[in-house]
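One structure, pasted below without further comment.
Of the protein chains in this complex, one is absent; all others appear in place.
Per-chain residue numbering starts at 1, and chain names A and B are given in the order in which the chains are listed.
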Amino acid sequence: MTQQSAAETILAVENISLSFGIMKVLDSISFDIRRGEIRSIIGPNGAGKSSMLNVINGFYHPQEGSITFKGETRKQMAPHVAASHGIARTFQNIALFKGMSTLDNIMTGRNLKMKTNLFWQALHIGPARLEELENREAAEKIIDFLDIQAIRKKPVGKLPYGLQKRVELGRALAAEPELLLLDEPMAGMNSEEKEDMSRFIIDVNSEFGTTIALIEHDMGVVMDLSDRVLVLDYGKQLADGLPDEVRNNQVVIDAYLGVPHEH
Amino acid sequence: MDQKEPDTDLDTFPKLLASHVKLRPTRDAIREKDLGIWQSWTWAEAAAEIRALACGLASLGLKRGDKLAIIGDNRPRLYWGMTAAQALGAVPVPLYQDAVADEMAYVLDNADVRIALVENQEQVDKMLEVSERCPKVEHIIFDETRGLRHYEQEFLHDYEKVQLAGVAYDHDHPEFYDREVAAGSGADISIMLYTSGTTGNPKGVVLSNDNVIITARNGIVREGLTADEEVLAYLPMAWVGDNLFSYAQSYVAGFCVSCPEDASTVAQDLREIGPTYYFAPPRVYENMLTQVMIRIEDAAEIKRKLFHYFMEHARQVGVRILNGQSVSLKDSLLYKLGNILVYAPLKDVLGLSRTRLAYTAGEAIGPEIFDFYRSLGINIKQLYGQTECMVFICVQPDGEVYADTVGTPAIDVEIKIDDNGEIMYRSPGVFLSYYKNPESTASTKTEDGWVHTGDAGFFDEHNGHLKIIDRAKDVGKLNDGTLFAPKYIENKLKFFAFVKEAVLFGDGRDYSTAFINIDLDAVGNWAERRGLAYSGYIDLSNLDEVYQLIKECVDKVNQDLSADSRLANSQIRRFLILHKELDADDGELTRTRKVRRNFVGERYDILVNALYSDKTECHIDTQVTFEDGRTGSLAADVRICDAQVFADSSTDQEAAA
Partner (left out) sequence: MTFFIEVVLSGLMAGVMYSLVALGFVLIFKASGIFNFAQGVMALFAALTLVGLMENFGFPIWLAIIGTIAVMIALAWLIERVMLRHLVNQEPIILFMATIGLAYVLEGMGDIMWGSDVKVLDLGIPQGASDWMLDNFDIYIEKLEIFAAGTAAIMVAFLAVFFQKTRIGRALRAVADDHQAALSVGISLHTIWVIVWSVAGIVALVAGIMWGSKSGVQFSLSLIALKALPVLILGGFTSVPGAIIGGMIIGVGEKVAEVYLGPFVGGAIENWFAYMLALAFLLFRPQGLFGEKIIERV
């Protein structure tokens, strides 16, 4: 956690509303994320947290509102465009390329960093080969960073859950994103795995300066890691502020924290 | 064979280093797998790194006689730290990298460490945690910068910055390094190694350059090692074995040492390096074998049959073939076929296909395990040694390897057995003293240089090899006067894959009893194949079937004991399966994973008492430390089981013979 007094806003969400049919999933949500911060989104199940991330990275197209990312305001953008502008993410239900190895998953994460065209690729020579080597090195640095050397060549589908989550983080990091969206990166982990994952999130934030939007149910983790916390409940914005403010906010306590909520 | 007189000018490590730079500047001195690739440094490159680091250390104020702590996994930079310190006449003190901060604090303080060279943030954090208790530590140098960017303490230094400062210092004082190296001599202190200490605080064993280098050279001569060996440095740098095999012998013989990528990739790295010279404590060999067995049990029917068939054949003739004895043509051909189908692929999986010499040391190894490797054609040999003499006391000679002895004295080693049956030795490797501990020094080492090993043993009359039965102080007596050698029996129990640890009781009692720790992998696998449901260690260890399984193991050990008249009465009458795994974090094991028998006995005295009553069950509440350092309690009802006791069969056999 670094002090972000006068930091620039990297992402601003304004009056976003999203419905599926008659169901309003997000109701006029507005918030911003500052460069370099860890921004948490919390809320009970079905609050619309994942939907919010899906809007940010272009999976969902909101009916109303706008998103300003790095100074450009859009109503929506295609996911691969979001990716090319520096947004990477992980998923609530691990979405890895199960048939591929850890290394290949991470290399795929570098997709946008690799530029050589189909012609060179097809021949697998010249610039394509050189590029492959450079990116392999970058991928290896991530493997080293996440301490997953031992599973480098293993197909990820067969790995234990906690490690899969780690590989997924690796794949997102491989894109060297400016904004990293993490959807419940610690769900279903034991306390030791959670601690490791928290460590990685802090390290990503402080070593690479990556801005992080984090959805997490474990309040301890949220309070420890976050610079600011946004609270959603049934598509509505309940509160937004520093962890302590949110923790002591009566509305939040009633709606969310008050209910015993062990995920 | 004409033995070249060793060059006695090369009596320190920095001098040896300089000689390799002259002899083989472009050959690899050390390797490390990093970012998925094996990076290597030649002797010339390593020497340059060491020179820069040494000068950097000097610029931080490290002087002759000062201590430099080294903490971390095996990495080139940490090994260079050793030589760099030695170049200045300072003393490297490697610490166990997995020690908790408390344990580290004792050693750091006791050794008067001034500078610590550590691997990463994890170690730095531990150092900071105990910094108040270690006021003598002035500087901390870290190798990996990750996570340390925002640490602002002035006494923290990036390794690379220290080296840069060293280059500048070298530039300003061009004669400094060579002058310091030349000032070193064989009699100087080379290194301090802390023994893990089964009782009390660890003790710093002070070893001179002569101790280390002469012993290393003797080992090389005896086994015919060359500059072409391949070695993987994967055991803790604080362990004397690692210092001898991966450091001292590399510098004396000039072979290259490889550092694994990560503790979790050792098996993979082993395969890639294919060491010719390998060493491991019995536990490692045991684990490898257990892994193989588990994989075989899960393999396809044909594979499993093939494996068992050829392993059985290897058991029958493999050891004889390795020892150079003759076998029938059919057996020899079948062994060759087995080699193609089973042995060679298996050795490749284990990473031992190129291994010419493998040592096991630290404690006794199970004969089954030992024979398994030997029957595959791997020349694994037992070594009997101690930190106090830079490892070598006895080594099994090639072609004369018996599972129950530790071989003949190493070069220049004299051995005698004192009146209490304790083994004593004298050798050029015998340590100078325990650091700042004249009492212990005096009680271990006699005026004329004989060292008490603390082990009880005798020379086998037939082959003249040394046989060790137990720790001298642990060899006790049952109330009826029968010899009680707990470790000897514990080891017999541990030879079964299902038994992970065993703790024997019986000294000053009427009969022997045992605590058993089951091996979660092996027993769990066994239970799964039988469709037994269990939810964890406690649950598994309490199953009827598991008790029956372990009883069979205990019974077999009893039958074994009944064959020896001196031990027949010490058969295990009652045993229990302990409700938790013995753990170094709870102090039940040493860091090298040896059982602290007395501590365990005191900690679980309720259970011990129950073993010596007629109870069949006993409730216990235990404090435990979880992996994250928290403590909690663990309650269980532990069952107690009677074992079968066999009549003393030794007399019959003698009568028959």
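Following the convention adopted for this analysis, a contact is a pair of C-beta atoms (placed from the backbone, for glycine too) under 8 Å apart; a residue touches a chain by one contact, two chains touch by 3 or more.
The model shown is predicted, which means the values in this text are computed figures rather than measured ones.
**Q** Since one chain is left out of the picture, which of the remaining chains does it touch in the full complex?
**A** A
**Q** Of A:16, A:67, A:128 or A:189, which one is in contact with the hidden chain?
**A** Residue touching the chain left out of view: A:128.
**Q** Hey, which of A:12, A:112, A:187 or A:253 is the one touching the hidden chain?
**A** A:112
**Q** Looking at the whole complex, which of A:57, A:149 or A:249 touches the chain that is not displayed?
**A** Going through A:57, A:149 or A:249 one by one, A:57 is the residue touching the chain not shown.
**Q** Tell me which residue among A:49, A:152 or A:171 touches the hidden chain in the full complex.
**A** A:171
**Q** Can you name the residues of subunit A that touch the chain not displayed here?
**A** 57-59, 78-80, 83-84, 88-89, 91, 95-100, 104, 107-112, 114, 116, 118, 121-122, 124, 128, 131-132, 135, 171-172, 174-175
The criterion applied here is as follows: only the chains that are shown with their structure count from here on.
**Q** Which residues, counting only subunit B, touch subunit A once they are in their complex?
**A** 34-37, 146-147, 149-150, 261-262, 264-265, 268, 627-628
**Q** What residues on subunit A touch subunit B, complex-wise?
**A** Residues 136-137, 140-141, 143-145, 147, 149-150, 152, 191-192, 195, 203, 206-207 of subunit A touch subunit B in their complex.
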